[in-house]
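Only one protein chain is missing; all other protein chains are in place.
Chain lettering (A and B) follows the sequence in which the chains are written, and residue indices restart at 1 in each chain.
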Amino acid sequence: MERIEQLRHTYLRHDKKFPHVWCPGCGNGIVLGSLIRAIDRLGLTQDEIVLASGIGCAGRMSVYADFNTLHATHGRALTFATGIKLARPELTLIAVMGDGDATGIGGNHFIHAARRNLNMTAIIINNQIYGMTGGQYSPTTPYGAHAATAVFGNLEHAFSIAELAVTAGASFVARGTVYHVPELDRLLEKGIAKNGFSVIEILSNCHTQFGRRNQMGDPVTMMRWLKEHAVPAVKAGDLAPESIEGKFTIGVLVDREKPDYLKEYERVRAEARQKAAEAKP
Amino acid sequence: MAKKKKEFEQHIFYDWCKACGLCVAFCPREVYGRDELGRPQVVNGEACIGCRFCEYHCPDFAITIKERGASGNGNGMGGER
Partner (left out) sequence: MSGTGAGRRVLLQGNEAIVEGALAAGCRLFAGYPITPASEISELMSLRLPAVAGTFIQMEDEIASIGAVIGASLAGVKSLTATSGPGFSLMQENLGFACMAEVPCVIVNVMRGGASTGLPTSPAQGDVMQARWGTHGDHPIIVLAVSSVADSFEITVHAFNLAEKYRVPVIILSDEVVAHTRETFVLPGPDQVEVVDRMRPSVPPQWYKPYADNSRGVPAMAAMGDGYRHHVTGLIHDESGFPTQRGDEINALVRRQFRKITNGFFEIQMTRSFMMEGAQVAVIAYGSVARSAKRAVRMAREQGIDAGLLQLVTLFPFPRKDVDQVLRQCKAVIVPEMNMGQISREVKRVNRRCRIITYNRVDGQLITPEEIFEELGG
């Protein structure tokens, strides 16, 4: 059996209807494939993985994968994941969210989860739009772009998810795209393996809602846009600024060591036990 | 002695294929054409170099690349017709 057959057979839920619900050519399916390959290569067992997802197109991913899965409320996947991780530290927590889900309604939880640096992985599929609900602009919709709620051109300016995570304190931050898939596999692998809050922002295509309103109405055109606008982070430094104008960097942006939250809490438990023992009459 | 050129089979699982066109557009060897429904159709199978770009980029897990003659330990994704 070919490896893909083995992967498909092992990790995709047999009692779920395939093909999945995402539009033809949607990057979400590519991300799911990349995630499965990364998990398989890391040798993690399915019982030890919790895949939490938010609400939106990306949110539908958890139902297709044969792990402990959770389809949380909009923007709150990271808070549910925090509770699961605290209760069962041995589990590997992976949260999959869209750009609106993670940094729109979920923005407060995103920056605090990064600041807190509990060991979990946040995969944010950034297609620069609220796709599921019909193409409204999101925190990452570019200035001037068109959307269902920005018919006259978006007057708001997007922030960058990966850089936001770096500033908030995440110990591993990377950006990938659904075009650069082998590299995406490696980034996901590294992020999941990292002990700390890992963020992998994945630029993806929503030709149905975003592309159609911005002269990129099919998956191939958007995929080409992703290919042509990505600049390896390692090279970005020595490129002329104007040559990377309007482009984005891909690869690992930050990979640093920070104290393990749960190891620190073990110290708290020890001190608390000691204090309680002293207080006993 | 020149290394024998590897040959690959392209298996497309049409039940899951949504004719998005990504494989057709990005195959470096133009192995695929599009049939009347826009679905990928192997038109140039021998040119395939087994890079598995199509396998990796198929959002619907509908493509399997098999190395002809190998024992099926390909490092990419496989699939049944």
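Basically, a residue touches a chain if its C-beta (ideal position, glycine included) is under 8 Å from a C-beta of that chain, and two chains touch if they have at least 3 such contacts.
Note that the structure is predicted; figures quoted are calculated from it, not measured.
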Neighbouring displayed chains - absent chain, whole complex: A
Candidates A:34, A:62, A:127 or A:171 - the one touching the absent chain: A:62
Residue touching the undisplayed chain, where the options are A:1, A:42 or A:70: A:70
Residues belonging to chain A that touch the chain removed from view: 15-16, 46-48, 50, 52, 62-63, 66-73, 76, 78-88, 90-91, 108-109, 112, 265, 268-269, 271-273, 275-276, 279-281
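By our rule, only the chains that are shown with their structure count from here on.
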Length of the line joining the C-alpha centres of chain A and chain B, rounded to whole Å: 28
Complex interface listing, chain A residues touching chain B: 1-8, 12, 18-20, 22-30, 33-34, 178-179, 181-182, 218-220, 223
In the complex with chain A, residue positions of chain B that touch it: 15-22, 25-26, 55-62, 64-66, 72-80
